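Right, one structure below, let's go through it.
Excluded from the complex is one protein chain; the other protein chains are retained at their positions.
Letters A and B mark the chains as written, and numbering starts fresh at 1 in each.
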Amino acid sequence: MTIQSEAKNQSKIAKRITSKLTAKKLFASLFTLVIGLIITIVLIQLQGYQAIPTMIEGLKYSLGDPTQIARTLAWGLPLCVASLGVALAFRSGMFNLGAEGQIYAGALATAVAGIYIGPLFPGVHIAIVTLAGAAAGALIAAGLGWLRAVWGVDEVLSTLLSNYIVILFGAYLVTNQLRDPSRQSGTTRTVQDSSMFNEIMPKTGLTSAIYVVVALALAVWWLSERSVIGYRWRMTGESPSFAAAVGINVKSARISSMAVSGALAGIAGSLLVSASQGRYWTEIGSGIGWDAVLIALIGRARILPTLGWVAIYTVMRSSARGIEQVSAVPAELSLVLIAAIIVIAAARPGVFTQVDQLRQRYFPRKGA
Amino acid sequence: MKMVGITKHFGAVRANDGITFDLKPGEIHALVGENGAGKTTLMTILYGMVLPDSGLIEINGKPTKFESPSDAINSGIGMVHQHFMLVPSFSIAENVMLGAEPKKMGLYDLQAARTAVLEPMERLGLKVDPSTIVGTLNVASQQKIEIVKVIHRGASIIILDEPTAVLTPQETDELFVLLRNLASDGRSIIFISHKLQEVFAIADRITVLRNGKTITTLDSHRTDAAEVVSAMTGRSNVNLGRVERDATRGETVLSVQEVHTAKPAHDAALNGVSFDVRAGEILGIAGVEGNGQSVLAETLIGTIASTAGQITVLGVDSTKSNVSRRREAGVAFVSEDRQAEGLPINSTVVEGMAADRIRNIRGFLSFGSAVTAPIRSWSKDVIRRYEIKTASEDAVLRQLSGGNQQKVVVARELESVPSILVLAQPTRGVDLGAISLIYDEIVKATERGCAVVLISADLDEILRLADRVVVMYEGESVSDQPIEVVNRESLGLLMTGAQKGTNDE
Partner (left out) sequence: MDFFDAFFASGMRFTTPILLAALGGLLTAWTRDLNVGLEGAMIFGAFFGVAIGSATGAWLPAVILTLLMGAFFGLVFGFIVAVLKVNVFVAGIALNVLGAGGTVYLLRSLYGVKGTLSSDTVESIPKIDIPIIGDIPIIGGIFSGHTVLTYLCWFLVILTGLAVRHSVIVRRLKASGEYPEALSTAGGSVLSMRIFAQVWCFSLCALAGVQLSLGQLSLFTEGMTSGLGFVALAAVIFSRGRVVWLAAISLVFGMANAAAIVIPQDILPPQFAQMMPYVVALVGLIVLAKTSKEAAIRISTPVLDQR
């Protein structure tokens, strides 16, 4: 065959392969969502409610009209930033499970900066409180990253344990030194107005923080997937021995990626104060750090899929609240679902392999 | 034993294609072929680890189906794998008994395990206590334990997969004596190898595989190496001798003096290694694996820090330099662990290839793009020049064959135009076509003045390429001689530590 017709042949084959791949990929993701849907339907029916209308009510609650969409969006902002942070750390092989604690730390730092510093010009004050939150999270994460990089302390356990230590420490501060004397214990005073983001849609809770989050998302994507720094981090995560052998400083890659991861988690906590609650209290985190870990795992630490799953999960969580309002199905439905989804998504290749093997055994194909 | 029409696919790859293979009682039958020809696949099918897509197996005329290794073991088949199936933290007795543990009242019978092992160990010449932890033994002893395991289960057919890859020539002779004894007891032996010299030394018959098909079965007394090689490669006139090159030696570019390191997990510590390499010269480092070669490679590139001694690169003391600075000084490194240290196996070809260029992007530009347009077009060019078979520079490295993966590694290291190239087991698991290209590139590098340190457990490779040979034993460089005065036997003796050798200049 001539070179040209060979090339044409190859590109035809390539096209057929890629179309097969995308069809397979589509089927694969549908598999997960379909099973997730089935589980939801079963759980709702078990409570004695009609599944489809209930789910529609839930969706109306989360996405029904612009106000609802804005509310759902606002709720998802801290989760988005935290998930980006966790995914970034995972990508460089550092399993930062301390996101929850770093969120609390960031929220606390922001609350303190928001209460006791200023009042200042709003833009400046917001910048300062956000930086405070980022710094708090970054310090904790970088410290744990340093322990791993230099002393070999397994970061999975150390970050896990750090959550409890940080949250309890915050609880101590907020019931003693930082307590708001005019309220029941367990919360600080309200931060000053100049440190809070402005609402851009009235009565929705959606603030100008959304611009910050979008900018962060773009920046993190670029940093992780395209930049040289991201290359170093990714190679360290992919194969530390390869990274070391080509001259990448593995220790500093680990510490720096943890620092940025912690900073992002800290910013997520900061947003909880400056774009939502206006103060720090003992339950402010509400499990967002754990959600972020799960989402980063489902998204396999790649930035774009992680963002996709943040969106899906936010809608799920919001809809679950809607469902709770019209039925007796608790809002924790979304937690149960997301945990199930990650297992299903991870089990899918295994399920397909088992089905294939069973097929081979009982209906063997002749030839290939 | 007979295997007829065995076919096996792994996805799109046809590993075995209608293979026939038979075995007579009491014979030693060698199965040869290039890397990737399908030898190991065929034997894993015989051992029940893998189910064939089609074909049948007959033992003593009876058709049998193996669904798991237990079936194979019950039919009297035993296998000694290339990577030993020994649990490092268990004792000898525990390892041999694994899967067929002796029981007394439902509990593990420690005494029975011990006594059952003593007799076969004696027979094989293993004079160690059965409660010795296997991880502490040397490779040849571990192999003997694998054979004890196989015999203990009553194997009448013994498969050995590349057994001599990890042995010195003397240990290989010992093994062959052992195998002949086993054969004369009535057992049949299948011997997989790609080393023709040994095959002719031990085998009665030779079956050649190529691209998953049986090419021919020959009687070893009635054929010669040339015929077998041409069956293995499909070509005639394949040069397996010395690689010709036109090399002029220059100044000393690498000087290693009395270098020591701490003891790493899976190798010996360096205990005083010294040698010099000149520009344009190929220094071969021979030795049985586990005597410090891996550590030496890592110390030269800088991933392991030395605890004493000096390493001088191009006249500059680089002992304390990190990897980055060593690479800038002109040291390049082809690792023996292609899939972990050599390449980021789950990333793309260009990411694995351009590591050196990306490393040079510093400062503010680190926030910029890693795979820039110039880097991308450079990688396309490299793929063309080194004949790397890949869908594109964005293909995932895992999808490439072993040989092509190694080409990516070699290309990356050579494109940095190094003054010193360290190669550790560069052609392990690589097909002959890629091997020949890699050797060509090494020759080209030396012709433009690069010094090459070739660390290889394959003595034939060293004999083909090196100008001088250093032998490593227990972390020391025990001899340094020009290629003209050494041969397999003399090197083999040094590799077993039999004589602290000479240091000729």
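Quick note on the criterion: contacts are C-beta pairs under 8 Å (C-beta built on N, C-alpha and C of every residue); 3 or more make two chains touch, one makes a residue touch a chain.
Fair warning: this is a prediction, and the values are worked out from it, not measured in the lab.
Only one of B:Gln170, B:Asn211, B:Asn271 or B:Asn346 touches the chain withheld from this view, namely B:Asn346.
Residue A:Ala171 is the one among A:Ile69, A:Ala171, A:Ala311 or A:Val326 that touches the chain not shown. Checked against the hidden chain, the listed residues A:Leu33, A:Ile52, A:Val124 or A:Val153 yield one contact partner: A:Val153.
Touching the chain that is not shown, out of B:Ala100, B:Ala391 or B:Ala498: B:Ala100 (per the contact rule at the top). Considering the complete assembly, chain B touches the hidden chain via residues 47, 49, 68-70, 73, 79, 81, 85-90, 94-95, 98-101, 103, 107-108, 110, 149, 265, 346, 396. Touching residues on chain A toward the chain that is not drawn are 47, 90-91, 93, 95, 97, 147, 151-154, 156-158, 160-165, 168-169, 171-172, 175-176, 237-238, 287, 290-291, 293-294, 297, 300-302, 328-330, 332-336, 338-340, 342-343, 346-347, 349-351, 353-354.
Rule of thumb we're sticking to: only the chains that are shown with their structure count from here on.
Each chain gets a centre from the mean of its Cα atoms; for chain A and chain B, those two points are 44 Å apart.
Note for the complex: chain B touches chain A at residues 9, 14, 53-54, 301, 303, 322-324, 327, 333, 335, 337, 340-347, 351-352, 355-356, 358-359, 361, 365-371, 391.
Put simply, chain A touches chain B in their complex at residues 14, 223, 226-231, 234-235, 238-239, 241-249, 367-368.
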